[in-house]
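Some notes on the structure that comes next.
On to chain A.
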Amino acid sequence: MNAWLLAALLLLPLGLGPCVWVACRGSAPQRLAGANLATVMTTVLFLLLAQGFSRSSYVDLALVLAVLGPAGTLVFTRLLSPARESRTSSPNGGNTA
Partner candidate 1 sequence: MTVRHVLALAMLVVATATLLLSAGALLVLPRPYARLHALAPATSLGAPLVALALALDTGPGRGAVKLLVIGALLAAGGPVTTMAIGRVTAATDNTHSPEDAGT
Partner candidate 2 sequence: MTAAQLLPLAVAVPLLGAVTLALAGRLLPRLGCDILATAWASADVVLLAGLWHCSSRGTQVNWVGAWKPTGGEGVGIVLVGDRIGIGLALLITVLILAALLYAWRFFEEPPAGHRGTFPALILLFEAGMCGFALTGDLFNAFVFFELMGAVAYALTGYHVEDPRPLQGALTFGVINSLAAYCSLMGIALLYARTGELGMAQIGRHLAGHSADALIVVAFVLVLTGLLVKGAMAPFHFWLPDAHAVAPTPVCMLLSGVMVELGVYGAARVYWTLFSGPGGIPAHAMRDVLTSTGVVTALLGAVMCWQQRHIKRMLAFSTISHVGLFLVGISLLSPQGVTGTALYVAGHAGVKAALFALTGVLLDQHGSVDEHSLYGRARELRRSAGIMFVLGALALAGLPPFGTGLGKALTEHAAGEFLGWLPAVFVLTSAITGATVLRTAARVFTGAGGRPDATAGAQTRGDHEEPEVRDPGRPVPAPMLVVPALLLAGSLVLGLLPGPVTALTRAGQLFTSRAAYLAAVGLAPTNQPAMPVVTPVAPPVVWTGEGIALGLLSTILAAALAATALWGPALQGAAAHRLRGLAAAVTQRLVAPLRSLHSGRLGDNAVWLATGVAVLLVAFSTLVQP
């Protein structure tokens, strides 16, 4: 039997499932916590699948997600935060170049 695939089999429903559940409930910022952990779980799953299928080239998927995942989350946090960049700026917005 293949320990890596077994771990993936365990993590897909029991690890990713709760993250998806949280990502589907509550306000957008609250969902982000679930989505973020889902990204991490998926990265791990990609790694496990690559090893389980003995295809080292699948590791590229994990690499790309490890790069894109945090970037995506940060973009979300930036765009969900109360408007500060447009004209309706907060009082403490500076004006330096």
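Of note:
Rule of thumb we're sticking to: a residue touches a chain if its C-beta (ideal position, glycine included) is under 8 Å from a C-beta of that chain, and two chains touch if they have at least 3 such contacts; residues count from 1.
Per the selection procedure, all candidates are chains of the complex that A comes from, given by their letters.
This one's a predicted model, so the numbers in the text were calculated from it and none came from an experiment.
Within this complex, the numbered candidate that touches chain A among 1 or 2 is 1. Interface residues of chain A, counted against candidate 1 in their complex, comprise 3-4, 7, 10-11, 14-19, 21-22, 25-27, 29-30, 32-34, 36-37, 40-41, 43-44, 47-48, 50-51, 56, 59, 62-63, 66-67, 69-70, 73-74, 77-78, 80-82.
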